[in-house]
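Shown here: the complex without one of its protein chains, the others still in place.
Right after this comes subunit A.
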Amino acid sequence: MDAANPLLSVDRLTIDIGGANVVDDISFTVAPGKVMALVGESGCGKSLTSYAMLGLLPPAAIRTAGRIMLENTDLAALSERQFRKARGKDISIIFQEPSASLDPLTTVGSQIAEAYRVHHGVSKAEAYEKARQMLVDVGIPDPTRRLDQYPFELSGGMCQRIMISIALICGPRVLVADEPTTALDVTIQAQILDLMKKLVADRGTAIVLITHDMGVVADIADDVAVMYAGRIAEIAPVHDLFRQPKHPYTALLLASVPKLDDAPKADLATIEGTVPTPNEFGVGCRFTERCPLATDKCRTEQPPLFDCGGGHRSACWHIDRLAEIHEVAA
């Protein structure tokens, strides 16, 4: 990770809902042109973390500590008025379901152009020309005709390209992508992931990618933070994480995905039990109840993120006993 020169740095972010720390002390950084993946299962806090970056937290969720620094600006401290200027221009977001994010009654051209006019105050014609160029950049054929179409006339993959156009037309430095390909078919997912890789390379945009799909992470991420029950369990450069996971949760998660060389119908490694709800969070490690390595210490003391070298950090008291996990999984 380019820790020396981060574009975005989330620093000890903590978010409460009803008194429970649903996002607890999250820190990570993203450099320009890099992809940071936040991975985890439902309820791990990955989406709340991303909404906090855009100032889009629901009213019940309160940021109680931490900063979100985009270069020298603390996004978390912006007023709603200031945020309106930042959103789209400095930091943008795309969501899982593109058809739910677009206005069904407005042509896609005017939706893309609107995003540009809000921040640049140019004429309609100029904004439309910008929108047309943007459609070329995201690989939409016949852009002039597409500008006049409505979202229902476009496929899911096409709508996601429109969303990406809206998000990127003002050239933000950070793009938050919340499960951007989950609702798409696999051949279309491959197209969209390739497009995102190209945009990162061409424009130097930093991407924070929220996903639950380890395959997507393996394809596009530079760094990965594995989240569990509101905390970062492990954070590492992508190759290190897959080659040598240092947290029992990550190790089991990777082992539970069917592999190329598995015997057919052989038992897959499983993680017993389910993710705890916020009112079940204990004082110690939140993975304790499902962890084969758990001891009394895990129940009573929260493990800090231990530095394992090379940007690899893991919040586990028993990193030295991880070989046992590989036996359980095998």
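In this text, contacts are C-beta pairs under 8 Å (C-beta built on N, C-alpha and C of every residue); 3 or more make two chains touch, one makes a residue touch a chain; residues count from 1.
The rule we apply is simple: contacts and distances are computed from a predicted model.
S.K.: For the chain that's not shown, choose its UniProt protein name out of "Response regulator transcription factor", "Acyl carrier protein", "Signal transduction histidine kinase" or "Oligopeptide/dipeptide ABC transporter, ATPase subunit".
M.R.: "Oligopeptide/dipeptide ABC transporter, ATPase subunit"
S.K.: Which residue, A:Asp194, A:Glu280 or A:Glu301, contacts the hidden chain when the whole complex is considered?
M.R.: A:Asp194
S.K.: With the full complex in mind, choose from A:Leu253, A:Leu293 or A:Leu322 the residue touching the hidden chain.
M.R.: A:Leu253
S.K.: Which of A:Asp142, A:Asp267 or A:Asp296 touches the chain that is not shown?
M.R.: A:Asp267
S.K.: Which parts of subunit A are in contact with the chain that was left out?
M.R.: 41-42, 155, 157-158, 185-191, 193-194, 212-219, 221, 238-239, 242-243, 252-254, 256-260, 262, 264-265, 267-271, 274-275
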